[in-house]
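Here the complex is missing one protein chain, while the rest keep their positions.
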Amino acid sequence: MTITTLLFASYADALGIESLRLDLPEGATVDDALEQLRTMPGGERLPPAPLVAINLAYARTDSRLSAGDELAVIPPVAGG
Amino acid sequence: MTITTLLFASYADALGIESLRLDLPEGATVDDALEQLRTMPGGERLPPAPLVAINLAYARTDSRLSAGDELAVIPPVAGG
Amino acid sequence: MRSAIVSRPLDPAALLDEVSGISNGASILFVGTVRNINDGRDVTGIDYAAYLPMAERELAAIVAEATERFRTPDIVVEHRLGHLALLDASVVIAVAHPHRAAAYDASRYIIEELKRRVPIWKREEYVDGTREWVGTAGTQKVESRRQ
Partner (left out) sequence: MRSAIVSRPLDPAALLDEVSGISNGASILFVGTVRNINDGRDVTGIDYAAYLPMAERELAAIVAEATERFRTPDIVVEHRLGHLALLDASVVIAVAHPHRAAAYDASRYIIEELKRRVPIWKREEYVDGTREWVGTAGTQKVESRRQ
């Protein structure tokens, strides 16, 4: 299955990309997606357990992904 | 000795006056002044222990007064 | 740091501008306004009166205390006297601070102390045309001898 992955701020800078598609086996979790991201250049800069959101809602990294999901890897927020 | 006494808001309405001079013996206290006010028409409406200020600063009712003092009898404040 | 008791309409935005500065990350504006219901009664307006020299002195003291306690000089407070209609602002407190927690705390400190210590009184007007002085311990139903 294919999911869309979004990176922001320092994470986008680290990997040099803001949006990419990941191919994952059926039943894959957020952790599986993160593992794939870490194999990319700069991916080693992602923290061990980053904040993530699936389809605009915060999620746990052991959550299962579905085809077409939008997975966002979210650096520490700093609004205000 | 003579002091100036100021009344405000509901107290001024009760006694029908906002400012008056009181003649008091030397060494008189705020309580003595209040006792004199209570003998005036409407004076019975003053509470047993009203807030008072001497020369613009809150004071106790057992404080001694001096000639020329400005004694203010202060209803519950309601600013803001 | 500035405080004033005035008889003209208050301008909250001007006070906000007055305290803002490049070293402050947070500004808090408190605006107290005349509302249409108090203690279940329909209010149409309020007359504010003060023991002016003492009110000025107490208000200045409160602002000085807040300045020291919360470590910011950027505090301006104005209280209005006279007749106010519904929606009119009776008091505006503007505080700016490098950090938001202290800004909130200073703002709150000032309004609570103002309500506790500053000799200002309000007489509410009700829809039935009656007027009563309002005290912190509930409305004082003192019959006026001047009417």
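Couple of notes before you dig in:
Here the chain labels run A, B and C in written order, and each chain numbers its own residues starting at 1.
Criterion: a residue touches a chain if its C-beta (ideal position, glycine included) is under 8 Å from a C-beta of that chain, and two chains touch if they have at least 3 such contacts.
Keep in mind it's a predicted model, so treat the numbers as computed, not measured.
Displayed chains that the missing chain touches over the full complex: A, C (touch as defined at the top).
Within the whole complex, the absent chain has one touching residue among A:L15, A:V30 or A:L65, and that is A:L15. Residues of subunit C in touch with the missing chain: 12-13, 16, 20-37, 86-87, 98, 100, 104, 107-108, 111.
Remark: the residues of subunit A touching the chain excluded from display are 6, 8-16, 41-42, 45, 53, 56-58, 72, 74-80.
By definition in this document, only the chains that are shown with their structure count from here on.
The touch graph of these protein chains has some other shape, matching none of line, ring, star or complete. One simple way to say how far apart two chains are is to compare their mean CA positions; for subunit A and subunit B this gives 73 Å. Subunit A and subunit C have CA centres that are 51 Å apart.
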